[in-house]
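Below is one structure. I have some questions about it.
For this depiction, one protein chain was excluded, whereas all remaining protein chains were kept in their positions.
Read from first to last, the chains carry the letters A, B and C; within each, the first residue is number 1.
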Amino acid sequence: MNVRKHASAFAVHAVLLAYTALALAPIILVIMNSFKERKAIFGSPLKPPSPSTFSLIGYDKVFGDSSIASYYINSITVTGGTIFFTLLFGSMAAWALAEYKFRWNTLLAIFLSIGIMVPIRLGSVALIQLIAQLNLINTLTALILVYVAQNIPLAVFILSEFIGQIPKDLREAARCDGLSEYNIFFHIILPLLRPAMATVAVFTMIPVWNDLWFPLLLAPAGGKQTITLGIQQFLGQYITDWNSVLSALSTAIIPVLILYVIFSRQLIRGLTSGAVK
Amino acid sequence: MAKETDASLMGMSRANYMRLLAFFLAPAVIVYSVFSIYPLLATIFNSLYLRQTDGSYIFNGVGNFGTLLTDTTWSVSFWNAMKNNFIFFLIHMCVQNPIGIALAALLSLPQLKFRAAYRTLIFMPTMLSVVIIGFTWQLILSPLWGISKMLLQSVGLGALFAPWLGQESTALITVSLISVWQFVGIPMILIYTALLAIPDELVDAATVDGLNQFQTFFFVKLPLIIPAIGLVSVLTFVNNFNAFDLIYAMKGALAGPNYSSDIMGTLFYRTFFGNQLQLGDASMGSTIATMMFLIILVGVMVYLFVIQRRIQRYSF
Amino acid sequence: MSEVKIEKLCKSYGPIDVLKDIDLTVEDGSFVVLVGPSGCGKSTLLRSIAGLEPVTSGTINIGGKQVNDLPPAQREIAMVFQSYALYPHKNVYDNMAFGLKFARTPKAEIDQRVSEAARILQLEPLLKRRPRELSGGQRQRVAIGRAIVRKPQVFLFDEPLSNLDAALRINTRVEIAKLHRLLKATIVYVTHDQVEAMTLADKIVVMNAGRVEQTGRPLDLYYRPANKFVAGFIGSPAMNFIDATVAKKDYLEFGSGVNLSLPLPKSCKVGERVTLGIRPEHIQFGARAKIQLDGKIDIIERLGEIGYAHVALPNGQTIVAQVNGEPNVGNGQTVSLALSSQQIHIFGEDGTTLTA
Partner (left out) sequence: MLKLSLKTLLLAAVAVAASASVASAGKLTIESWRNDDAAIWKDKIIPAFMAKHPDITVEFTPTAPKEYNAALNAKLAGGTAGDIITCRPFDASLELYNKGFLASVNDLGSMKNFSDVAKSAWTTDDGKTTFCVPMGSVIHGFIYNKDIFAELKLTEPKTEEEFLATLDAIKKDGKYVPLVLGTNDQWEAATMGFQNIGPNYWKGEEGRKALIDGTGKLTDKSYVDAFTALAKWSPYMGDGYKAQTYPDSQNLFGLGKGAIYAAGSWDISTFRGQKVNMGAFKAPPPAGSKDCYISDHTDIGIGMNAKTPNAADAKVFLDWIGSEEFAGIFANALPGFFPLSNAKVTISDDVAQTFVGWRGECKSTIRNSYQILSRGTPNLENEMWNVSAQVLNGAMKPEAAAAQLEDGLKKWYKPHQ
């Protein structure tokens, strides 16, 4: 029994390790080779950099292109702004839908849920025209507006489920204490929504940070590129220079990985709505 | 929804109550309506117009849809993209989701060591941009760099190597598998959550009933996570019929060879924005977008009204 | 012969010992209740018997066969879980038949066994229902039915009543007792509720911090607790404990001038710190007695026929005394409490009962 048990535990780990290796190998390969000189990249791609093959020439070029830093700032602004407004607007609407009785309540809830099913991307055609009319092409504001619109439905959905779980007594008590409806929301409900907000933030963050489509359509230039688009354009420019290509890829990967490793627990908890064991 | 509160309960005047509702609802509803619903409606509207050779547009009713579905100039590309998109989706359903479920099943085994580490690392590719993933795999599969060939040779399978991304018969499958590789973390996490919700005692009961771990998974856990699998499937469907980035990044807007990796997203992009000498055509682009909209809508409806109703949900 | 015999059983998770050197025999056909506060290891012990937890050392025998290395299904046990653990996607019949199917029992026999169990438990009208269409009590019966059809040597119950409401709990308790008699089954039953333990058990095993504190018949534990822990755990309301010093032979000082002259076990040494234990039901009011304490009533809880008086002693300690309908005692009154000398327990500093 013990032997069999060990054997099966071994098999489980073997499978998981193999898959983990498959998941990580391409990423490691790129990062590893980005620290090598050109000849070594082509000559022995599977070897880690050694003192004789170590080179940072690609990174020189990437960081010589000073805009990389501003691309990062753009991405952070867009992602941060999107998360902020999605959470604020989404929780406000979720609260109103879950708490107040009015004639169009259910209809409005259905209206908002269309966005969960149908991606805004299909409206790109009109969206560009709209953004152009608003004179917002090549602005981060355009991206934030679109992403907030895109993420509100899911946020409202998750948050109103969660508001439903907050004991009714709590709001009644607050009303008895004479708090206004606004104060009840901002001082009682909002702080309680934090775990659900973490979930929404994660679901919002990953696709927004990685999106190529809307930056390409709405803010492809003017120094307003996000890092994803910026890297795509940089790759186009230095396509034959593999030192630069690999360094640019690594530059885009590494900060995300570092942040991910630091916050992975919270992140996975957000994704699993707190059900992590 | 009996728990909702209305104006009379709070002793508010009607005007104040409306103001309250407006305060909470207006920001979300306005942003959502203007930047999501309006563009979708306008796209459907645009699809009713026809682009003339001089660049102007005239009303054409549903004529564009007829053209798209029957005129061989368009229909060949459309049905090809549609077929490829279904293959793309099927590969995700048959490869990504089973692998995701299997990984989730392994991760949810009791007393597994390094659970958090596996979970974190396997999810990692999902965090990265499709652009980066696409480029990285293009390098790895490139016959020039030869990494994949070297790896295959090292296990004695060098002869199997082929320019998978460049062959009509393999390009779409290869791109699909790369997408599977990247996104397997999502079904994994969703199924994993569903598995965690199954009480330990149920698994103990199955053990006492004499089921081994495989049998416990197939006969006890699997039936209980069917709702989660249904959700994962419809998410996969919506995402796959929206896919664009990876194929655009790896195969360009023409999605070659011979449009063998062309899916709805690339067809839409090429039609709407044009390519090299091809000029963008807003009305046919909208027509394709509207078709995508309808396909996704049908898929979601089938899920909501046919599949989801037959799925039994369990509370534990 | 379905005796369970456990010898020198130890279990540890890393540095934490959950079970320490457990020895236990469950005789054929007997009803043994494992009782103790939460975290004491009683569930772990039960799960070890079931084979759901690997043990670190020691042996487990069921029906004379060592089962340490057998998987649960081959140990000839059946288990009823706290949450019932019914398969939500299977109906009552399939829930009961599930294990048998996997044991490749012939269909006819499955049918026969399930219908017999259903008859005993009055589940016949419910066989086609899903668990969620059943009430808590019905689910409980299905869980028991699932155990019965396995015809196990030993039934294992893991706090099976804790999810039921008070009234149902009492009913089901009686049903389990009847069932035990009907099936002549060997049962190991875990609970944290000493009333369940007292009413159901042939033998109670009191556990604390991974150890067996005492094993014995219910009334033995009640009248002759081996130590302060068992004394405090068995009986409701709990036994009163008063700290004292042996001032001289057969003389206890409680502080603040409260003293008591009473026969003490011979092993008591002068100057030793001991604890005097007395159950509320063994204290009488007002009676002139040899062993007597004076105090003031803080509050009386009256339950009808009886009540409980919380009496403050001059040294600040409060003891609870049973009030048997005396209508003339009331709050704030000074009273004399007579302690029945046969029912006084003296515990040494380490908590063990000091005996004469």
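Quick note on the criterion: a residue touches a chain if its C-beta (ideal position, glycine included) is under 8 Å from a C-beta of that chain, and two chains touch if they have at least 3 such contacts.
This structure is a prediction, so every number in the text was calculated from the model and none was measured.
Considering the entire complex, the omitted chain makes contact with A, B. From the options B:Ala197, B:Leu254, B:Leu294 or B:Ile307, the residue with contact to the chain not on display is B:Leu254.
Remark: the omitted chain is touched by one listed residue; of B:Ser33, B:Asn239, B:Asn275 or B:Gln308 this is B:Asn275. Within the complete assembly, B:Leu165 is the residue of B:Leu48, B:Leu128, B:Ile147 or B:Leu165 that touches the hidden chain.
Contacts to the hidden chain, counted on chain B, fall at residues 22-23, 26-27, 53-55, 72-74, 138, 141-144, 161-168, 251-254, 256-259, 270, 273-281, 284. Seen across the whole complex, the unshown chain contacts chain A at 42, 128-129, 131-141, 180, 182-183, 186, 216-218, 220-222, 232-233, 236-237, 239-240, 242.
The criterion applied here is as follows: only the chains that are shown with their structure count from here on.
Ranked by the number of C-beta pairs in contact, the top chain pair here is A-B.
Here the spacing of chain A and chain B, counted between their Cα centres, is 16 Å.
Within chain A, not a single residue touches two or more of the remaining chains. The set of chain C residues touching two or more other chains comprises 71. Listing the residues of chain A that touch chain B in their complex gives 8, 12-13, 15-16, 19-20, 22-24, 26-27, 29-30, 41-42, 45-46, 85, 88-90, 92-93, 95-102, 105-106, 108, 111-112, 114-115, 117-127, 129-130, 145-146, 148-150, 152-153, 156, 164, 168, 171, 175, 181-182, 185, 206, 209-210, 212-213, 228, 231-232, 235, 245-246, 249, 252-253, 256-257, 260-261, 264-265, 268, 271-273, 275-277.
Residues 199, 201-202, 204-211, 215, 219-220, 223-224, 312, 314-316 of chain B are the ones that touch chain C when the two sit in their complex. Partner chain A is touched in their complex by these residues of chain B: 1, 3-7, 10, 17, 20-21, 23-25, 27-29, 31-32, 34-43, 45-46, 99, 103, 106-107, 109, 112-116, 118-133, 135-137, 139-140, 145-147, 150-151, 181, 184, 189-190, 192-193, 196-197, 213, 238, 242, 244-245, 248-249, 272, 282, 285-286, 289-290, 292-293, 296-297, 300.
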